[in-house]
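For this depiction, one protein chain was excluded, whereas all remaining protein chains were kept in their positions.
Here the chain labels run A and B in written order, and each chain numbers its own residues starting at 1.
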Amino acid sequence: MNRRRLLLTGGLLVAAPWLPARATPDAVADAIRAVTGGAPLQPGRVRLDLPAMVENGNAVGMTVGLDDPAAPVRSLHVFADGNPLPNVLHAAFGPAAFRPQLATRIRLANNQTVHAVAILPDGTCWTASVDLVVTLAACLE
Amino acid sequence: MTRRLALAACVLLSAAAPHSGYDDASPAVQAMQDDDGANPAMLWVATGRTLWDQPAGPAAQSCRTCHGPPDSLRGAAARHPATLETRINWSRTMHQGAPALPEEGEAMLSLAALVGLQSRGLPVAVARDDVMEAGAVEAGEALFTARMGQLNLSCADCHDGLAGGRLGGARIPQGRVNAYPEYRLEWQGLGGLLRRIRNCMTGVRAEPFPAASPEMASLRAYLGWRTNGLPMETPGVRP
Partner (left out) sequence: MARILLNVPKQARRGEAIEIKLLLSHPMETGQRRDETGAIVPRNIIRDVTCTYGGALVVRLELFPAISANPFLHIAARAGASGDVVLTWTDDAGLVGTETAAVEVV
């Protein structure tokens, strides 16, 4: 990293104390373990739709569900490893649900990876992730 | 070779053709605007519907008393897309005898969103000789092309000259005002043109024109006129 970039980054950090910190990797792991109870996470079965490049981190459209729209799911969980707090949402599905899926809009503070975890009725835990680049607006208030 | 040149010319021309900020937004933002079930601005429209029937002034008249249902105002916002709030306050003070609403308050934004929605799809048609905008359009054009602020940029520098380019993660729009009030992701809420102009002027490190100043009125009049022909999208969604 050249000197100019180092000075610029240092200057930004000093000038903008409102920039939120990122959650630590331990905090993310703890948050995931809190819902899985430590059960192993297997990649697959979960579908996480997020844009790779985010125009504005205040409202990012997200759809989370299972690959198989007819499969049953016990719960879906989303975590953001670059936000100040790792939890995004937990969703427990009931008998009146038509499909194991929901869409919403989330806030993302930094470039980061968003993780989805699905817990199936048999207790197995599945995961998928998306890496994102988050840009800020140019003309702030 | 000629065909390739012709294609390139088409691409360049279409980039320069007048277009709504909708075309410069990402597919995700466009989808948010297209679906009334997903557009957060509809929350304000719902509030507007309630306020439409709220009596005000000494004769306890609501908007409905004179106008009937909201859709009787279809076309009104298309003629005044940049000055909806001013016109609503005109009605309130002159016809209802009620105090003017704060232009950027929830009540005014809700009413403006409701009235603007009634003109959805209609082409913007601001008359240059409108009694309220008379003279203001010329003055507004001068302001639009005047350099200002510490960054010494005019509105035209970005919104004419650099429109289509990128600033941050977003494409620079042409500064058309066919979707106000709009839900800006940056604001996490609904806001009017006044707020947006203020953001822009702060963005070039210029002292924003005061809300009630002749400069702000002229700029809004010009922006409305400059949007002529584009379809109304109020309430829009923008990054």
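One rule holds for everything that comes next: a contact is a pair of C-beta atoms (placed from the backbone, for glycine too) under 8 Å apart; a residue touches a chain by one contact, two chains touch by 3 or more.
The structure presented is a predicted model; accordingly, all values stated were derived computationally and were not measured.
Screening A:I32, A:L66, A:V88 or A:I119 against the full complex identifies A:V88 as the residue touching the chain left out. Within the complete assembly, residues 18, 20, 58-60, 80, 83-85, 87-99, 101-108 of subunit A touch the chain that is not shown.
Residues of subunit B in contact with the chain left out of this view: 35-40, 42-43, 46-47, 106, 183, 188-189.
Keep in mind that, in the parts below, only the chains that are shown with their structure count from here on.
For this pair, subunit A with subunit B, the centres built from the Cα atoms lie 34 Å apart. Across the complex, subunit A is touched by residues 25-26, 28-29, 31-32, 167-170, 185-188, 195, 198-200, 202-203, 239 of subunit B.
Considering their complex, residues 51, 53-56, 58-61, 134-141 of subunit A touch subunit B.
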